[in-house]
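All protein chains but one are shown in place.
Showing chain A:
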Amino acid sequence: MANAASGMAVDDECKLKFHELKAKRTYRFITFKIEGQQVVVDKFGSPEESYDDFTNSLPADECRYAVFDFDFTTDENCQKSKIFFIAWSPDTSRVRMKMVYASSKDRFKRELDGIQVELQATDPSEMSFDIIKSRAL
């Protein structure tokens, strides 16, 4: 448990949907939000959707957590995929929201077993496609 953790609970739905993304690959991405006193699922993206669809689904002035299943080809021409965890907290969101999301992140991330790369972003440039690619390799 991290220092100054908020003690926010995690809805079981989050774990189930994440498991589906990981094992069955039924979603390209899932976004989560904090509602009441727990983390709940916000939106899904079907496997056909692109990274741009994903970034567009994040609100510009509210914080979110998101997982994104990234498919790529390595230099050795090998098909691979990695699961990204993104903590989105734009500068324009309210302090209270930033505080709540940042202090609950550690606990929430522990619930999702199988995250390979973690990112935190305060503006779109910090989670551009280039950065995702460079982190995946």
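Everything that follows uses one rule, which is that a residue touches a chain if its C-beta (ideal position, glycine included) is under 8 Å from a C-beta of that chain, and two chains touch if they have at least 3 such contacts; residues count from 1.
FYI, contacts and distances are computed from a predicted model.
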Name per UniProt, for the chain absent here [options: "Sm-like protein LSM2", "Mitochondrial ribonuclease P catalytic subunit", "Actin-related protein 4" or "V-type proton ATPase subunit e1"]: "Actin-related protein 4"
Options A:D12, A:D53, A:D113 or A:E126, residue touching the unrepresented chain: A:E126
Contact footprint on chain A, counting only the chain that is left out: 1-9, 37-38, 63, 87, 89-91, 93, 95-106, 120, 122, 126, 131
